[in-house]
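These notes are about the structure you will find just below.
Missing here is one protein chain; the remaining ones are kept as they sit in the complex.
Chain nomenclature is as follows: A and B, assigned in order of appearance, with residue numbering initiated at 1 for each chain independently.
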Amino acid sequence: MYELLDILGTMAFAVSGALTAMNKKLDPFGVFIIAFVTSVGGGTLRDILIGRTPVGWMLNLNYVYVIILGYFLAVVFRKKLDRFRTSMFLFDTIGLGVFTLIGLEKGMETSLHPVICIALGTMTACFGGVIRDILCNEIPVIFRKEIYATICIVGGIFFFAMKGLNVPKDILYLLTSVLIIGIRLMAVIFHWSLPALERK
Amino acid sequence: MYELLDILGTMAFAVSGALTAMNKKLDPFGVFIIAFVTSVGGGTLRDILIGRTPVGWMLNLNYVYVIILGYFLAVVFRKKLDRFRTSMFLFDTIGLGVFTLIGLEKGMETSLHPVICIALGTMTACFGGVIRDILCNEIPVIFRKEIYATICIVGGIFFFAMKGLNVPKDILYLLTSVLIIGIRLMAVIFHWSLPALERK
Partner (left out) sequence: MYELLDILGTMAFAVSGALTAMNKKLDPFGVFIIAFVTSVGGGTLRDILIGRTPVGWMLNLNYVYVIILGYFLAVVFRKKLDRFRTSMFLFDTIGLGVFTLIGLEKGMETSLHPVICIALGTMTACFGGVIRDILCNEIPVIFRKEIYATICIVGGIFFFAMKGLNVPKDILYLLTSVLIIGIRLMAVIFHWSLPALERK
């Protein structure tokens, strides 16, 4: 179940990366690289920072195959994907929840402080998009208005609060992902975003 | 003393990163990330390249807390910070000296060649700003005119020259930081900068 969600999330991130790259008129190789880093870039950065090398996707090729599949789907159906906007958004939101949990888990496995684990969860879920935006020569969208990262931080804090209350692991994971997915859905429905911090 | 200077430098770098990000009209999350990478990005890159993982700030949370404090100060006083321009500049200059020494030290601990140690010192002091500029979609300012990095290189060469003369460690550290801080002050007072290398 958990793995199925991970795969759905990975594919959704790959498809969304491919779409961004095609909107920038990149060539097939560029589109593939952007799909790839959007999908596994956050987890790769996490693995590098905590020293889990070779990084995850080099040891588990399922990620690579899923991204290749997502890439081909995005390229073949590139003129029709707008019809699947809602499904894509749902998968992407599932990815946000699952990737945050995976990041939290890797941080705990490395015996890091909860504050660092929350940073790793947020990084896993959000920094693929940051690398995508840098490669596409844009200021990362989550630094400008998207509430995306804030949701992961809230989810991470909730996770450790519940863990402190000895909530059983299965329920803890379920509640955290439901919380993240729920806030994300509400954020989109009610157009929540963070205001810019201006100096004048 | 040494640790106090490290903290002052870390905070100055965080504040200056936050100011840059606010000038770019980023949201609170974006401002925080830019403050964070400006402050510890150089040391993080150094740790990754030499294989000291998990990277420094994941194991010593004092950095994280100092950055959070610097971030809040910068956000709360964002309309008044220009008054503290001189103090900020002094702290930033102290950071330049201390961070260079920390980088040199980590290189020697890893038994690397002096040339590589000097590169690591320069990276520790200057590459947080490089990552900040990339995330803000600018060509890094130290690649264009700032004499910043050159000062660190000169400081590093001086360090190994003195070390070869068996200058005691405390005096060696003091002299190197005074040299770096002194050149930096003169560079600003006399408007020193490197000319662009043009091809026509």
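Simple rule for what comes next: contacts are C-beta pairs under 8 Å (C-beta built on N, C-alpha and C of every residue); 3 or more make two chains touch, one makes a residue touch a chain.
Predicted, not measured: the structure shown is a model, and the values here were computed from it.
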- Item | Sole contact to the chain not displayed, among B:M11, B:L81, B:I94 or B:A149 | B:A149
- For chain B, residues in touch with the removed chain: 48-51, 110, 112-113, 115-116, 130, 134, 137-140, 142-145, 149-150, 193-200
- Quickly run down the residues of chain A that touch the omitted chain. 19, 21-31, 33-34, 44, 48, 51, 53-55, 58, 61, 64, 75, 78-79, 134-137
